[in-house]
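With one protein chain held back, the other chains of the complex are shown just where they sit.
And then subunit A:
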Amino acid sequence: MGKGQHGSEIDRGIALDARDWIVRLSAGNVSRQDLDRFNAWRAQSPGHARAFAREKEFWQLLQNVDGSGLDVAPVAMPMPRSAVSRRKFLVGGAVAASAAAVAAPRVLTWMRSDFATGAGEQVSATLPDGSTMLLNTNSAVDVDFRPGLRLVNLLSGEVEFSVRPDTRAPFRVAALGGNSDAVEGTYAVRSIADEVTVTASAGRISVSGGAKADAANTVSLATGQQTRYLTGKAPLAVADVNLESELAWRGGRVVFEGKPFVSAIGELGRYVPERLVIATHTHDASPVSAVFLTRDAHDAIEALAQTQGMSVHRVPGVVIVIS
């Protein structure tokens, strides 16, 4: 395949990785393994070394930004250390009861924070109301509970929420300009590229989006139903889906039933750290039906590509080129 054709895409990938490394190396407590991995990454090509040098220079420049927004000494946020430690909160489990006992204003301060997973990771977390969420690979959420509304912003990726009943404060997942609301129930919201998919596995979920949040722009999902919407648009008609395969990721599986090859590869790509580049002449590829384990996503990509007579070139941690 023509290397130049994908050259800029690959450069972009390298620049992103270079910035990942800058931030990681500036974390403090860098491990020997990380340092070795970094050196191996940078040694891959002169392009990698150049990209790192460029981002390093920028990072140094950023040391001189106006820090006046920050108090002289970093002020610790009020954090009820004795009540609930954030560690426990992240791991999930038996914190629900004690979290509920924390006074509301405090919850407001320390709850406004993010959860994020990396490629191939799944993390479950308990929210202060006792609701739980399971974050799939490459996902990020921002929790913003306030009186009368349990708001969670899904920044990207896919998360399943199990909502504790509370009629006084509905549970809302906001993503790409639309809202998925429930008083109780279990539902998964996925925000990939410009599209949000909401799948209900228990309870009744109300999905709204578009210019006006009126009845015309709202659909209601019952168990086993799904809807989608594009950024800022109204949700599409409700469809019945097979929950087993739609939510197979919860059990670490990906299930394809007659899925176009390119979107199947894209789906698997969410579970690997590399960026995927697919040669353009694949539009006539046949649909794919298969079950893969998400932890073997690299093998799955290779296997899928082989079924289409394509080959896979992988630069670990950087890019996978399928041609």
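Simple rule for what comes next: a contact is a pair of C-beta atoms (placed from the backbone, for glycine too) under 8 Å apart; a residue touches a chain by one contact, two chains touch by 3 or more; residues count from 1.
In this section, contacts and distances are computed from a predicted model.
Of the names listed as "Nitrite reductase small subunit", "Fec I like protein", "SWIM-type domain-containing protein" or "ABC transporter permease", the one that matches the UniProt record for the absent chain is "Fec I like protein". Between the chain not shown and the residues A:E55, A:E158 or A:D181, the one that touches is A:E55. By the touch rule set out above, subunit A reaches the unshown chain at residues 15-16, 19-20, 22-32, 35, 38, 55-67, 69-70, 74, 76-77, 79, 85-86, 90, 110, 112-118, 140.
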